[in-house]
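As you look at this complex, bear in mind that one protein chain is not there, while each of the others sits in place.
So that you can tell them apart, the chains are marked A and B in the order they are listed, and the count of residues begins at 1 in each.
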Amino acid sequence: MAIALVLVLVVIGSVLFHVLSPWWWTPIASNWGYIDSTLVVTFWITGAVFSAVVLFMAYCVYRFRHKEGQKAAYEPESRKLESWLTLITAVGVAAMLAPGLYVWKQFVTVPKDATEVEVVAQQWQWSFRLPGADGKLGTSNARLINSDNPLGINPEDPNGQDDVVVEAADLHLPIDKPVKMLLRSIDVLHDFYVPEFRAKMDMVPGMVTYFWLTPTRTGTFEVLCAELCGTGHGFMRGIVMVDTAQDYTTWLQQQSTFAQLTGPAKVGALVDRAKAAATVE
Amino acid sequence: MVDVTPHGADLIPPAEVGEMDLYHPHSWWTKYVFSQDAKVIAIQYSGTAMAIGLVALVLSWLMRLQLGFPGTFDFITPEAYYQFMTMHGMIMVIYLLTALFLGGFGNYLIPLMVGARDMVFPYVNMLSYWIYLVAVLVLVSSFFAPGGPTGAGWTLYPPQAITSGTPGGQDWGIILMLVSLILFIIGFTMGGLNYVVTVLQARTRGMTLMRMPLTVWGIFTATVMALLAFPALFVACVMMLFDRIIGSSFFMPAMVEMGEQSPHNGGSPIMFQHLFWFFGHPEVYIVALPAFGIVSDLISTHARKNIFGYRMMVWAIVGIGALSFVVWAHHMYVSGMHPYFGFFFATTTLIIAVPTAIKVYNWVLTLWRGDIHLTLPMLFALAFIVTFVNGGLTGLFLGNVVVDVPLSDTMFVVAHFHMVMGVAPIMVVFGAIYHWYPKIIGRMLNEAMGRFHFWVTFVGAYLIFFPMHYVGLVGVPRRYPELGDTAFIPPSVHTLNEFITIAALTVGFAQMVFLFNLFWSLRNGKDAGDNPWRATSLEWQTAGTPPPHGNFGKELPVVYRWAYDYSVPGAPEDFIPQNDPRPATQGGPA
């Protein structure tokens, strides 16, 4: 008997916990409100199903618990009932899947006017690279990485010379401008995760992955690594600041380009190294 | 395979009786240690699985202590935390659940339930256990190896699994883990061939597929899946061993490891993930399908009612088994694979929810108008339904590609898979042990200890994992030994973590009571008799309890009806055993 009561309490407790507990997602700071909406739809549908199934079960346990002389019904199946239940389930599943796929289509379609920002992860810090005045990022290669060129930017690529390099420091993004985050790792898997942005994606060495977003709220947001990357995984943090257009310009002007960082003399040395690397491969 | 020879009542396949004499144990060693009897092998498998599972349980306490009270325990460094986490996950999924459901319950129940004297290849079956034991010992040895066990996470993703930034990555840990997995797969394949062929070939007369109990259907389908899915893990392990030991570049890309250029070039970490999850997702159902089958039988027996929609249940098991091979990449939505795969895998993943939901409806509808005896197996079955429905529904969040994006790699995922493939199947394991222990030992488990165990485990496990979803929703990532000062995580989350830790330790304590009960009841349990639950399936109709070598007496039982003839109208008793030849109105126990 107690079990019927506990089953009811499980439902009531879960619903109350959901409604009353202070633990909910962080206030959103990007255009991905659709993801939140899909999540809420899923909560409603699944919550209703969970409550219905468990409450029905509690009722059955209460109503049909063993009593002296009771005999169970003999009821091998009911095609009609099973067909209806299948149909209703299929409709419920479709109601979650359809908006999910619709939003996923948006998630994977990067708008044409998005500016590119590169995030480079390594054990256990974040670096960033922004395209310079030409709006293009230079090519890069893990084999070119050394202490002078921590991001492995190809010194022979003219597009790369004016790239803004932000090594192990904060990233700034302008508000309301779509950005395509290009994600690169130079050692193991990492994952660029800002809870307020909702979007995230793994960074895979040897590949460039991406996602896009439009920041919608100014502020300071923490970057966490969301893919196990070794002992320092839990301490791999960074900062993204979403600025007004004016603040952003001020910040950008204080940053150094690849050419400035390496200096003319060093670039020559790097070119030699790049050539050597190219012949090795 | 069509066989048109007439089956006379006295025609017993000649091979069976003849071979039984050969297998008959002659010494203490061949009877209890190197036994070829599936029932002994089953107990060996279960004992080993529970012993290693206990190690994993203790590891989970250590992890919870660190998460609830970070910084209090100096010996739990981040390295140690990752090692505990990895070993806990791998042991629970592979060495406990897979081994217990297939090696333990499969070995014990398949021959008894289909009316066979033993598995068809008893010698291979014995080898299967001993190789499994070696695999477990190799795994345990990594605790004592230089550098300790691997801390790569149970998914073992390269490159980090074999690099120096991960505990055991450049030491023995990862090598021992891979070798242990390879051994496990070889051992499992030997056992799996037995389970499949025994169901295909050694069913007694009258035992058509549609008369088999759903337990056999679940274990059979899961074994077929495991035989086809484990090779993917095998290939992944062998290739990773190549990368780690001789320095090839299957998975290892050009990278900079701790400031040094690595010798690898051009490999694909994503390829490993495809291989791993091609095994890993079916693995979820390899654990779940036997649980589905067993819980169907528990509910039916203890509600004294036939399982509702038996045919639909069988089709759903087969359908889920087949579908589960085309959903693997839903574990990889944010892995960097081609984003268009998301459309396909989200669709297949949500389709699989339909047959799964049907199974849930049918369990609940079996209760409707039943005669529900609230025995321990029934209580655990009810707990299974609650936790499975809960965990299954959160799967709809993670399977629906775009909803997965914010939730993946957070504690929400941890809560989800613990609920659906940790707590739920373990509830079935407990229910099954309370149900079949009387057959295996001949005595009932102690009821009071059992009730204590049930209430603490069910309520406690729900209190651990239900709130944990919300920790993930806040945005707390998984696999963090501590959260540190993070602005978006309010202090109340830390309080919640302390609460979860206390709940976890309490549930852990209840398991000690359960283990004590297992031993205590060996001598002190009430005498069970042959069929204490008044059940219909063949294992309850054996000549003695525990069943003797060869399972049945001189003659194998002949099956006349399906396994669910409970409360048949007009029958004098509320159950008719499967081997009862009389019409229902005269039927009942002889």
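Going forward, contacts are C-beta pairs under 8 Å (C-beta built on N, C-alpha and C of every residue); 3 or more make two chains touch, one makes a residue touch a chain.
Quick note on the criterion: contacts and distances are computed from a predicted model.
UniProt lists the omitted chain of the complex under the protein name "Cytochrome c oxidase subunit 3" (options: "ABC transporter related protein", "Binding-protein-dependent transport systems inner membrane component", "Cytochrome c oxidase subunit 3" or "Glycine cleavage system H protein"). Of the listed positions B:77, B:141, B:249 or B:348, the one in contact with the omitted chain in the full complex is B:249. When the full complex is taken into account, the listed residue touching the unshown chain is B:265, out of B:30, B:77, B:141 or B:265. Interface note: of B:211, B:330, B:439 or B:453, the residue touching the hidden chain in the full complex is B:211. Across B:384, B:412 or B:564, the residue that sits in touch with the chain not pictured is B:564.
Residues of subunit B that touch the chain left out of view are 1-7, 9, 13, 15, 120-121, 189, 193-194, 196-197, 200-211, 224, 227-228, 231-232, 234-235, 238-239, 242, 246-250, 263, 265-268, 271, 274-275, 278, 306, 310-311, 314-315, 318, 322, 325-326, 558-562, 564-565, 581, 583-584.
As a convention for this text, only the chains that are shown with their structure count from here on.
The residues of subunit A lying in touch with subunit B in their complex are 1, 3, 6-7, 10, 14, 17, 21-26, 32, 34-35, 38-39, 42, 45-46, 49-50, 53-54, 56-57, 60-61, 64-66, 70-78, 81-82, 85-86, 89-90, 93, 96-97, 100-101, 103-105, 107-108, 122-123, 141-143, 145, 147, 152, 183, 185-189, 191, 193, 195-196, 198-207, 209, 220-222, 224-235, 237, 281. Considering their complex, residues 78-79, 82, 151-153, 155, 157, 159-160, 163, 165-167, 169, 253-259, 261, 265-270, 303-306, 308-312, 334-336, 339-340, 342-343, 346-347, 350-351, 353-354, 357-358, 360-362, 364-365, 367-374, 379, 382, 385-386, 389-390, 393-394, 396-397, 400-403, 405-410, 458-459, 462, 466-467, 470-471, 473-475, 477, 479-484, 486-488, 490, 492-493, 496, 564, 566-569, 574 of subunit B touch subunit A.
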